[in-house]
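Just passing along the structure, written as structure tokens.
A single protein chain has been omitted from the complex, and every remaining protein chain is retained in its original position.
Chain naming follows the written order as A, B, C, D and E, and within any one chain the residues start at number 1.
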Amino acid sequence: MTSQAGAGPRQSSTRREPISYEAAPPRVRAVYDDIMQTRGVNWVNNFWKVLAHDPVTLERLWQNVKQVMAAGALDPLAKEIAYIAVSVTNGCGYCIASHTASARGKGLTPQQLSELVAVIGLANETNRLATAYNVPVDNEYL
Amino acid sequence: MTSQAGAGPRQSSTRREPISYEAAPPRVRAVYDDIMQTRGVNWVNNFWKVLAHDPVTLERLWQNVKQVMAAGALDPLAKEIAYIAVSVTNGCGYCIASHTASARGKGLTPQQLSELVAVIGLANETNRLATAYNVPVDNEYL
Amino acid sequence: MTSQAGAGPRQSSTRREPISYEAAPPRVRAVYDDIMQTRGVNWVNNFWKVLAHDPVTLERLWQNVKQVMAAGALDPLAKEIAYIAVSVTNGCGYCIASHTASARGKGLTPQQLSELVAVIGLANETNRLATAYNVPVDNEYL
Amino acid sequence: MTSQAGAGPRQSSTRREPISYEAAPPRVRAVYDDIMQTRGVNWVNNFWKVLAHDPVTLERLWQNVKQVMAAGALDPLAKEIAYIAVSVTNGCGYCIASHTASARGKGLTPQQLSELVAVIGLANETNRLATAYNVPVDNEYL
Amino acid sequence: MTSQAGAGPRQSSTRREPISYEAAPPRVRAVYDDIMQTRGVNWVNNFWKVLAHDPVTLERLWQNVKQVMAAGALDPLAKEIAYIAVSVTNGCGYCIASHTASARGKGLTPQQLSELVAVIGLANETNRLATAYNVPVDNEYL
Partner (left out) sequence: MTSQAGAGPRQSSTRREPISYEAAPPRVRAVYDDIMQTRGVNWVNNFWKVLAHDPVTLERLWQNVKQVMAAGALDPLAKEIAYIAVSVTNGCGYCIASHTASARGKGLTPQQLSELVAVIGLANETNRLATAYNVPVDNEYL
């Protein structure tokens, strides 16, 4: 680490370089186009550009995300809230960054984010208390 | 396990019996009363009845839950959604049961629950992909 | 828990009853048929019968599993080995049971299972040591 | 962070500097020698060089890794696959980097790695679905 | 689950029956004897009786536990406290039960257990807050 003056975090051996739109083959570009069109933006984030090394997974995952995160009975912001809660609990830095940005784009305010993080923290605490004491499920919840 | 005919799951040595309202000392009853009044119900779930063996923690946790889960910039159902997402990710059975019941009481429909679980599952998947490939955070998210 | 003589583990409020083939609507039966045909068996396990309450997710997940777990560059048994490693690490009892059964069907012997569990345990140990001491990634791994 | 111009990631207070072969006492060198001989390489990775501050643990862990990861009923590449699955699920960056390198040395191709990561992601998704719905274990798995 | 009247929790396909002292081969008995002698008790808990199906792992793990959990610079009760903290965080019911019993045998009082569980819960909460906000490590901790 000390031998690379001025470098950012080191890349692990699993890191794959993001593939730009220009460098992407037609099959990958088709997914990028659909991502941009679905979201109404003119860029694609690195998650997809890294998956692009494996076009089968790129297509599969995008179809899943497109279907699952679309408006349904649950509104898109509620879905982003759940995504952030999972990502913080798992400690996935990239996912926290990208889905907080998405949530903000769908209207999440800084005050709402503060409250969300407080809920996530507290849930992680009470989860451990219920587990530690092996609390029996109430009849009312059956 | 085989020696207890007809028994349910065995109790671990950390399990503490829920303390009923009738058996509770005044300090504990005061918390139970506040829980029922705040929620507008006439019973207290086992989580609190188990914590009642340790009144200091009972009071502290209830004050936290009361403050954090109250309506704020984020509505109470959105907070329950985040709670469920954390509890499923951590695999806390009691917490999934109790907070799904709470969410239902605040209007979560079966179709919305299905969509929520789908989001939770997918987020756990994409979290691992981002981690595996060590995806660099986009400049757009900074 | 004590009030239900002879009962097994209590069902939480999120539990959904498995939907049998006979009770399933055509859309769900079509997935069940494809599962049985793909696997060359004459029954469907509860995971799918529970997802059947939400046919959209049932179809989506089955398409994912069918594609991802099929023979590819990695053989199907190696894929089951990875599945078991994830499931044990996450503590998912159902998943451990079902994928160990799948792996056994694909040739995993009891001795191999013993070795696999030993690797999973050891990896969880060394993961924590590397994290605790914040070990810098070697240049050789870049 | 801002005060260390050009620095890489900050070291936490638990980080211990890797101990080089030259600086290592005989007891530690003996382990380093065995690692290099067992693996047929001429260098030792930082995981061991950091553990070297605690020779008792260094010796114990190396004996465990040497025994568990050796060829047995399960081949060494299958063991690396399980190791990677655990490390990605736990989010251990160092472990992902080092065991992916090991797996590559034992023949894992980029296409196989893509498929492995896809399995790991999907297993993390279905684990949460089984947990969320508390799916009952099938009689066929008993 | 409903078809087994009066049954306890179902056994998954990975469950292995504990091997009693009487039924154990000499190699396994030798480990059982050492466990009982080291602990000054006249019985062996199921963890070891289940591992006994794989004598190599039984011997290896017992040697590890014997060495790591012995009195050292850190006293045995402090080691049990750390064990419980890990087990609660991972949600391992068996481990919580067994190590709480061990800790009690080494002097942990019910009041101390209450305080320990409170710390474990709070640490899980603050861990998520630090992760969510990506708090930079202070210079004072370097």
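In this section, a residue touches a chain if its C-beta (ideal position, glycine included) is under 8 Å from a C-beta of that chain, and two chains touch if they have at least 3 such contacts.
Treat the numbers as computed from the prediction; the structure is a model and nothing was measured.
Of the chains displayed, those contacted by the omitted chain across the entire assembly are A, B, C, D, E.
Residues of chain E that touch the chain left out of view are 11-12, 14-16, 18, 43, 45-47, 50-51, 57, 61, 64-65, 68-69, 72-74, 77-79, 81-87, 89-90, 92-95, 97-99, 101, 109, 111-112, 114-116, 118-120, 122-127, 129-138, 140-141.
For chain B, the list of residues touching the undisplayed chain reads 1, 3, 10-13, 56, 60, 64, 67-68, 136-137, 139, 141-142.
In the full complex, the hidden chain is touched by chain D at residues 1-2, 4-10, 12-14, 53-54, 57, 60, 90-92.
Quick note on the criterion: only the chains that are shown with their structure count from here on.
With contact taken as defined at the outset, chain B and chain C are each touched by A, D, E. With angles rounded to a multiple of 5, the C-alpha fit of chain C against chain D returns 180 degrees of rotation. With respect to chain A, maximal separation of chain centres occurs for E (centres as means of Cα atoms). Chain D and chain E, compared by their mean Cα positions, are separated by 22 Å. Distance between chain B and chain D, defined via averaged C-alpha coordinates, is recorded as 34 Å. For chain B, the set of residues touching two or more other chains reads 6, 8-9, 12, 14, 89-94, 96-97, 101, 111, 114, 117-118, 120, 122, 124-127, 129, 131-134. Taken together, the touching pairs cover every possible pairing of the chains.
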